[in-house]
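All protein chains of the complex are present and in place, except for one that has been dropped.
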Amino acid sequence: MEKSRLEAFSDGVLAIAITLLIIEVRVPHAAQGELWNEMLASWPHFAAYAVSFVIIGIIWVNHHGLMLLVERADRPLLFFNLLLLMFIVVIPFSTALLADYIRAGDNAEIAAAFYSLTMLCTALAFQALWRWITRAGGALRSPLDPATKRATMVRFGAGVVAYLGTVAFSFVSPIGTLGAHLLIALYYVFDQLTVRTPA
Amino acid sequence: MEKSRLEAFSDGVLAIAITLLIIEVRVPHAAQGELWNEMLASWPHFAAYAVSFVIIGIIWVNHHGLMLLVERADRPLLFFNLLLLMFIVVIPFSTALLADYIRAGDNAEIAAAFYSLTMLCTALAFQALWRWITRAGGALRSPLDPATKRATMVRFGAGVVAYLGTVAFSFVSPIGTLGAHLLIALYYVFDQLTVRTPA
Amino acid sequence: MEKSRLEAFSDGVLAIAITLLIIEVRVPHAAQGELWNEMLASWPHFAAYAVSFVIIGIIWVNHHGLMLLVERADRPLLFFNLLLLMFIVVIPFSTALLADYIRAGDNAEIAAAFYSLTMLCTALAFQALWRWITRAGGALRSPLDPATKRATMVRFGAGVVAYLGTVAFSFVSPIGTLGAHLLIALYYVFDQLTVRTPA
Partner (left out) sequence: MEKSRLEAFSDGVLAIAITLLIIEVRVPHAAQGELWNEMLASWPHFAAYAVSFVIIGIIWVNHHGLMLLVERADRPLLFFNLLLLMFIVVIPFSTALLADYIRAGDNAEIAAAFYSLTMLCTALAFQALWRWITRAGGALRSPLDPATKRATMVRFGAGVVAYLGTVAFSFVSPIGTLGAHLLIALYYVFDQLTVRTPA
């Protein structure tokens, strides 16, 4: 398969998933003179929207970087990519779940854990895709030098550990978990801004 | 018409249809402490989401494979393609219908049959598109060798028979029908991974 | 502006508008054993979905044919194109309105008239875009021969008259009006299949 159509389809799904995030931010019902307070009370929806937007944005940047390494898409690559997209598309649901329940006692913990689990699965699927692409005899344009490969493995591994940590932390502080996801996302933004990989 | 714009439009519709699947997975209403149980009780929505996601994903892979054979899109091809897309776009509706009613007695049978019927119509439309493209004097880049053509016809014919079977099976076991669709989809995934067609 | 990005954006909007049609087809609420009857009673939603899908599909085919004539997109062309898209995006709303009210007495007439008006505005915007592109000194790749130009003007003029007719007919028979839109759409499909314009 030509790589270009794989990219076009993935870009389409990512663009729709990132835009659907706003559908889950509902216009609040407010009594006369109460809209300002209702908007303030909706802060979890705005915060969760922003965090998930940054996360999907980073996935898009990383996905593009990964595709730049690929010479030609084989069939397993298509299905690893579909698996990744299957978890990414769940993010708007998880975001709405977290925003709806983040102040709801015990339920908040479940919602935060589900949100963290979605990110964990996404990270694992991304790693599977990366491993398939960079495996020996794979579909790379040119072999990765071992140092870069090892460094990327460490960065991805750290991500998986971090997301595992957020699953556990969900049962301590759901609001803190949302903050942790923001920090992880910002870390990846700055990491992207400084790393010396091509493109 | 240039094939590229046909592919771009089809990719767009497929990407949106596959992403809209998540809109139909609603955030459950849960009393205090009940979110975990409510999420478990929502399993038909997650299961139907996953099955339909795999099905649309395979359609996308197959659609791309078919388009690789095409030299240039003529007008009937455009309309056969639109017919195929018209059934694919119904899949998010059928998925929501099945998930909502799968445990609802008699209604479950109707919902499973409608879901199966959607897949049957999609398979028939795909076959019509394939026949138009591979007909004698058609728009192929290079003629298919007869053995490949016959093998593909058999695979497609088997799909139509299998989907007909799921329509009938819907009245026996709606939950089993969802499982059958998963099995058919996984069969196509593995078929794709082993088949020796170009790309 | 490069024509390619204009096409990509238009394809995106058309692909989303055509797919959003299904969002307006709601899963019916059915008492035990009543789903089959409820689905049958939902026929206006399925019928309106199919008619609007064919209409947007034809607009896409025609839009592509028109863009083939264009050498380079100037700024007014961009805004005529946005005007066209602004009416096309209303089609999912008009479709839901018609399906919801088609059996609702006096309200059905208003809904059918609004649906017809949407199509009339779309046709007029398409014609404005066409006139801008094919005007003397315009952005054509190569001048249209006068006979083709005249024939297209007649076909477009006929469409405007037909849609005006459906606005009036809405007050006679709302269900008949939906049928009329299907007939107009099918006429354009067969017209496209026989016409001898390039592509």
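General observations
Just so it is clear, A, B and C label the chains in written order, and each chain counts residues from 1 on its own.
Convention: a contact is a pair of C-beta atoms (placed from the backbone, for glycine too) under 8 Å apart; a residue touches a chain by one contact, two chains touch by 3 or more.
Here the structure is a predicted model, which means the values were calculated and not measured.
The residue from C:20, C:35, C:125 or C:189 that touches the chain not shown here is C:20. Among the residues A:15, A:144 or A:164, only A:15 touches the chain that is left out of the figure. Across the interface with the omitted chain, chain C contributes residues 1-2, 5, 8-9, 12-13, 16-17, 20, 23, 75-76, 78-79, 82, 85-86, 89-90, 92-93, 96-97, 100-101, 104-107, 110-111, 114.
Touch with the hidden chain on the side of chain A covers residues 7-8, 11-12, 14-16, 18-23, 25, 27, 30, 32-36, 39, 49-50, 53-54, 57, 60-61, 64-65, 68, 189, 192-193, 199.
Rule of thumb we're sticking to: only the chains that are shown with their structure count from here on.
Homomeric contact chain B/chain C is classed as different-residue, with under half of its interface positions used by both copies. Chain contacts: chain C has no residue touching two or more partner chains.
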